[in-house]
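There's a structure below that I have some questions on.
Missing here: one protein chain of the complex. Every other protein chain is in place.
When the chains are written out, they are named A, B and C in that same order, and each has its own residue count from 1.
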């Protein structure tokens, strides 16, 4: 039985508590939040869970094995380091930290102390993204050509981070998981339409070694909601539309064939192949349940994971480089591999 | 009665001939194409139209007032200059020329000789784009925030130009017409998935003075066909989906309001406004008919036009800068205003 | 403060309790259900609410002003009559009763005893249906021509009632409210694909006086989910698609015009009018909250209502006639007006 403490009980906190409470081998020992009024309703529903307005109460309790940190990103590093120092395993809300340096230090510290460090990239645990990963992993798409994602809607404007850190973080974590490849450079552009606010519209291109390119379009100021990802491969291409009630994933047996005879180098012929479309049935389950399950398993097995701190660090490095590129109108920024990865 | 010669009778040629033939004050005197077999079927349908495999026959005929040039872009400059030297008015297929220098010289030469020079940006003459222009021109969208367009499908790969020159040229001409603003710099990225071919996927960001940004995504290797443009403004936002049978334009009374009291500079509140959606009925008419009509009118009035050589030059400058930026992974490239504009 | 007892705590029960509990001038005094295990979770959430496995406990408590009956339809009559006899106001889940005779007796008894009798036609309280009613009521659609609704999906097969009583009851209550007209005859057809089960697919035509026709298609065995209603009028037509996230209601300025000169009776010309489409923004609110509010208001004002027992009786009469017609392959069945209406 793993004893879990949750630090930060805002929008996502109740979902975290509920899902950990439902696991047979975990129990939610503590919930901490600076706002006492947020904690009040917990007592009736989870009488065995203690509450506090001080994270220290959670970290100082030696019976707590692991903490889940769901606070604003600026506090991730300090709380995460304190938790690791207290010997706790840590599940961190995305993004892992506000800078890649902070993220790298969290990863290093967790490794040195042999504690599990997981980032809650919840989308990675959805049936749709798992299916995409199965398809790319099995080579069903062939050589990967591009990853293109649009995540736009009206609101919610954030005050502390730009739209990349708020929305693109989802696409980056999905892309990292589905492609299993890391970009070597980025070029990003964006704009803030409200004076004094961070960028609310952004475009991010990611360059990979080989013939692979990634792109993300995020926007808080769109008239319509779109959540659509295209993944192009040499054998097949797929569309992931998260707003479809069913048929979220459609796999298209489409592409090109290149006929390049030796006599005819300059006159290659390109043929177009259009075959069937197939929408695999996806199981219905809550992604956060699988994420919570995964964290508990990480603690016991201590195995590397596609959602561990290294993944979190990779995402933060891209976000950081993208923000840097965005400040200079798309100037490309190389992503250092870094010691921790 | 304007006597028109058409040079180049490929995919688009028959449409050009038909539309000019239908105008009461124009007649198609000549059609020239290097391939004699292309010309053969013309005789039965247009017995009064002469054909030739040599453009010189058209240009040397003093009774010809105007020529329409629908040949590959690499030939635009030479044919256009020859036509202007021969005293003809010129309608050029898009893009106007293969380089901005060539385009600028065509513009200068036409002005010096007082000949009409029009570029066939056909989309500008569609009812949907005209409606968009009416809405922005009347201030219905408020201050313009962004222009975002996606134009993707499977095929046709071009051998001589990259996907920006083939597909983005449409978006750029629409954007130029609808916004009435010109970008000052661009950042573009793209990739060729076929060895030795031009880029088949590209992303292009355009920076404007003030709080306006533009972006175009074009792709010849997509599993699905998408033709969708978003235009965001401070009062309203619109979606133009060219694949909709009706309701191509949807105008959304949505946006944000910023409440920024003097006491409270750092804590501004953003409100979200979601009102009605409205899809104006659009007339049904062939855009190329209106384009042909426009060319004949330009000849007689000699007035500036949103589709004249200057517009063609503006588009070519963006394409040229974008191609340059794409070669260096998004490094921003400034667009010089240039003497001719 | 109205004291409410809820009888029947199945699928819908928790929603009823929550919504009545949220009203400032109502309290949920009792919840009764035959299954003790259903009642167990109530205590933690609603400590002031008493529970029982016997409806009699609710009806015998003189402090209870009103009861909400959410039990299987076969029990509606007996429970409803008992509640009225006990002097309670009654809100009944749809359909009001299993036969029109039972429904009529409930209506009569409620009127005689001056008790409120409301049927929970929840859809009538949705913003979309209220908007439709506003549009028809204001004459925006002109003369009403037809009402056509499709409500199909896979599951849930009911054992005790056919698909008309389960699904079409929604359409009939919406139609009754939106049109404000009652059909004079029906023709229905349907089929049971499972031996020994009630019909799982059904088609129902309703005939009105004048040039108005209604039709409902319901199906538990469809590959896709559809919830779409068309309302045709002489001035405008509308589409209500309940699966749209926003834009549930689209109003089309389309129709025909008939040009019938006296000289030319046999050669009338029909013109087609296609104007703008308009999707009014709808408020976001829970329909059941408004329904609960309405019941409490009915009790205090004692005014007639579009959701009172008479409406429930009208719906049951149509369902009864339709089931009769369905048994004889569409033979038309007249709907008697009846004394209670």
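Descriptive notes on the structure:
The rule is simple: contacts are C-beta pairs under 8 Å (C-beta built on N, C-alpha and C of every residue); 3 or more make two chains touch, one makes a residue touch a chain.
In this text, all values refer to a predicted model and were calculated from it rather than measured experimentally.
Summary of contacts with the chain left out: across C:239, C:287 or C:335, the touching residue is C:239.
In the complete complex, the hidden chain is touched by one of C:205, C:281 or C:323, namely C:205. Touch with the chain that is not drawn comes from one residue among C:60, C:74, C:300 or C:328, which is C:328. Interface residues of chain C facing the missing partner chain: 145-146, 148, 150, 152, 154-157, 185, 187, 189-197, 201, 203, 205, 207, 211-213, 215, 217, 219, 221-224, 230, 232, 234, 237-239, 250, 252, 254-256, 258, 265, 268, 270, 272, 274, 325, 328-332. Although one chain is not displayed, its contacts with chain B can still be listed: residues 44-45, 225, 243, 245.
Listed here are the chain A residues that touch the chain not shown: 246-247, 253, 274-281.
Methods note: only the chains that are shown with their structure count from here on.
Comparing per-chain C-alpha centres with the mean over every protein C-alpha atom, the closest match is chain A.
Taking each chain's centre as the mean of its C-alpha atoms, chain A lies 39 Å from chain B. Work out the mean CA point of chain A and of chain C, and you get 44 Å between them.
The mean-CA centres of chain B and chain C are about 54 angstrom from one another, to the nearest whole unit. Looking at chain C, one finds that none of its residues touch two or more other chains.
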